[in-house]
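A single protein chain has been omitted; all remaining protein chains appear in their positions.
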Amino acid sequence: MRLFRRNPDPMGPLDYSRRLWLRAFVAVTLFFLYAPIIGLMAFSFNDSRRNVVWRGFTTDYYVKLWNNDSLMMAFANSLTIAVMTTIVSTILGALTAYVLWRYRFPGKAVYEGGMALPIVIPEICMGVAMMVFFARIGWPAGLPWPINLGSITIAHIAFAFPFAAIVIRARLESFNRELSECARDLGASEYRVFRDIVVPHMRPGLIAGALLAFTLSLDDFVITFFTAGPDTVTFPVKIYSMVRFSVTPEVNAASTVLILVTLVVTTIALWIQNRNNMIGKSAH
Amino acid sequence: MRLFRRNPDPMGPLDYSRRLWLRAFVAVTLFFLYAPIIGLMAFSFNDSRRNVVWRGFTTDYYVKLWNNDSLMMAFANSLTIAVMTTIVSTILGALTAYVLWRYRFPGKAVYEGGMALPIVIPEICMGVAMMVFFARIGWPAGLPWPINLGSITIAHIAFAFPFAAIVIRARLESFNRELSECARDLGASEYRVFRDIVVPHMRPGLIAGALLAFTLSLDDFVITFFTAGPDTVTFPVKIYSMVRFSVTPEVNAASTVLILVTLVVTTIALWIQNRNNMIGKSAH
Amino acid sequence: MSDAPIIQIKNVSKLYGGTVKAVDGVDLEVGRGEFFALLGPSGCGKTTLLRMLAGFEVPTAGQVIIDGQDMATVQPNKRPVNMVFQSYAVFPHMSVEQNVGYGLKMERRPAKEIRERVAEALELVKLGHLGKRMPDEMSGGQRQRVALARALVKRPKVLLLDEPLSALDAKLREAMQLELVRLQKTVGITFVIVTHDQSEALSMANRIAVMNQGKVQQVAPPAELYEMPANRFVADFIGKINMIEGDSTAAGDGEVRVKAHPLGEMTLKGTATGKVALAVRPEKIFVDEKEPTDPNLIKVKGKVGEVAYFGSYSNVFFDIGLGQPLQADISNVSSDIEEYTFKAGEQYWIYWRKSDTLVLGD
Partner (left out) sequence: MSDAPIIQIKNVSKLYGGTVKAVDGVDLEVGRGEFFALLGPSGCGKTTLLRMLAGFEVPTAGQVIIDGQDMATVQPNKRPVNMVFQSYAVFPHMSVEQNVGYGLKMERRPAKEIRERVAEALELVKLGHLGKRMPDEMSGGQRQRVALARALVKRPKVLLLDEPLSALDAKLREAMQLELVRLQKTVGITFVIVTHDQSEALSMANRIAVMNQGKVQQVAPPAELYEMPANRFVADFIGKINMIEGDSTAAGDGEVRVKAHPLGEMTLKGTATGKVALAVRPEKIFVDEKEPTDPNLIKVKGKVGEVAYFGSYSNVFFDIGLGQPLQADISNVSSDIEEYTFKAGEQYWIYWRKSDTLVLGD
């Protein structure tokens, strides 16, 4: 590595303030990206039912969210689905990643390609396909909570677990196979090698994959929309139905909550990945 | 590298057919992922208005798509938006990636984090934020085609260009900075170094980033749905409105078209990335 | 303890993809307590052979016998050998003690025995004070010691070492060479080391097998290998050597009559006939301004060409009227710089003993 990275900035750092075009470019793109989102979040604290002018700071709308039973129910649904999806996706993803990494078998290439399909395929098509699929196999409706969330959860798992598998697979790529050979050499059975050597190495990937599956499930709108019955509303679907009437500060507040949860979970996932990359580097 | 990869499968390949649980696992996950999608695509060729039973092969519904003016208009809209988005996102993404790679400036870390926001933030929140944003700045409605696609295109660019930037940035990571130093040493100005040395290296990243932006824009439903006026329907939005009535074979056919376009573009992008990775490896 | 070899490799071959012969009909025996080296260029099959001993590769043909037992059906975790891997393969999430104790834990030894034997093994490799450390807090040299202790604590019949010094820097490598030799003498276990570095093999091993393209070229102690290489490949691969092409005919009594321009005709010890190479090591060559008279010398006049100074010796290239120059290593045994300064163009007599001259066939 040292060969090509001797110097972090060998051309010599340029003083930002002297470069007007750079300053302008940075400012414009930042504005472009941040303005709508920051506006949305800021106006959730605006003391006015109309969204246009700033009238003062309030957290009233968050209190209203808290007291809105149907919204809280939607949030509970979303969390339930996300937790179930996370657990199943991580286990399935880990097994898939391990099988792909460890074994050779006929049709492995097809299988790996197929794995990536749900990542590539347009969400709307996934949604329609899931809807048709559940209709065709005659998935029962009107079940009691939380079993009525089953179809959404299954759709979310089908959608989310390939992401988890890819994250875990990527982690396994950095595994030094001499470690598992060495454990074998020291007398470990194949199962002990998996348990003692491979799983500890996988762990950061498992956590990152789980967090990814969690945010994918929590944030999903399209697939949920198509697989949800009328009595199974999730948080994003609820926001959607609120927006259909008008963009009230409650919508802003609900969106802000969803954004913050996602940001926190994603930050944790990235932090784990970075940390484990750094450990990986220092160990070799 | 050789140190850790001497052997592609040093534990010895296991015969797939002897491992029942592996066979079962592969079959179940493949079915789980493929069945809904393949069902959707297969029944677009089913010679029956009702979706349930297979009645024989037909391409009638593709002919019907072709003759459906409002659907073709939606497709034209989608392509127009996607092409515009691709061009602008790739240019913006390349500039952003280059600035982040080449220069140091205050707030660079914030800028890099901000870049990733549209990738992380829930689509539904992006959609709501964009809708509110355009409403607040008073974006005019009822403009003639194709200017009426402007708001959607802007929203798509804001959403897609960070993806392009990340792909191009990743490509720049593999750039050997000694190449640009060497060109300087041989008498090239900074501009010539960029033109003669950096851009040729970036090229595979530019193409892959462009194709990614294209599929993101073409497939997007949520953000489009929130920023589109009633007279600006895109292909995914059209599919959505068709599904609201009932899942006809035309819906299947339209979904199949969208899936195939996406798959082809993605395959090309992956192929370019793989090829350039392999060239990158052989060159060092 | 019996005198039978601890390792017997009988006509072993390994094919990849049905045709590429990584190992091609190798026969080898390693004695008890030997420090044995497998030496050769990369891709010569030495690592494949080592991995067959460990059980990570299965021979396509032939037999691998360790301590009298055929290894054909014995899994890697059941073999009486242990290996030190090229990357050291120290388990990153275990402390040094846990690493070293892992093999004993797999044997289900009682905790007390594990504790004692781990401590003993760590003392052996001079890491007694670092048992609680995690691998990422250790240097490359220390991690190698962990790998050594972890393999030795299992008291294997054979210790396999795969390029154990290649990841260390030059100074540390030299120190570890001596230490590995010392360690092997202390524990008395048979060591089999794989290396591509001839000076490593020469300085450490009792016996060396030189391999090329899957085949064993020569098996001999270091000095024999260096002074009596079996063929051109071995002569060229081990150390530097001058080769002068010539024609040889048998002269009976273990001698040959060799004619080689510009040396003339002479009778030498050897058996190779036909097209041969007269070979002499650079450090066996002497240089003088006066013509030597001893009839047991081979002599030739030459002109100094390039001189490469290396501090402890100078590598002087003489033009003797051949396509390639003749190189001599002149040891700089005096600090008086003038004494061994060669200037390009100077004429010298170059000579060496007939007994130091090799006659090499292909």
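Labels A, B and C are assigned to the chains in the order they are written; within every chain, residues are numbered from 1.
One rule holds for everything that comes next: a contact is a pair of C-beta atoms (placed from the backbone, for glycine too) under 8 Å apart; a residue touches a chain by one contact, two chains touch by 3 or more.
All of these numbers come straight from a predicted model, not from anything done at the bench.
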Of C:Q198, C:N212 or C:N242, the residue touching the omitted chain is C:Q198
Contacting the left-out chain in the complete assembly, out of C:S13, C:N231, C:T273 or C:N315: C:N315
Touching the absent chain when the full complex is considered, from B:A42, B:V110, B:A135 or B:C182: B:C182
Check each of C:G62, C:G239, C:P292 or C:G361 against the chain that is not shown and name the one that touches it. C:G239
Tell me which residue among C:E227, C:D319 or C:E346 touches the hidden chain in the full complex. C:E227
For chain B, which residues reach the chain that was dropped from this view? 176, 178-179, 181-189, 192, 196-197, 200-201, 279, 282-284
Touching the absent chain: which residues on chain C qualify? 177-178, 181-182, 198-199, 202-204, 222-224, 226-228, 238-240, 281-284, 286, 306, 308-313, 315, 329, 331-337, 341, 353, 355-356
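Note that in this section only the chains that are shown with their structure count from here on.
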Chain at maximum distance from chain A, centres defined as averaged CA atoms: C
Of all the residues in chain B, which ones touch at least 2 other chains? 4, 7, 10-11
Residues of chain C that contact two or more other chains, please. 56, 86-87
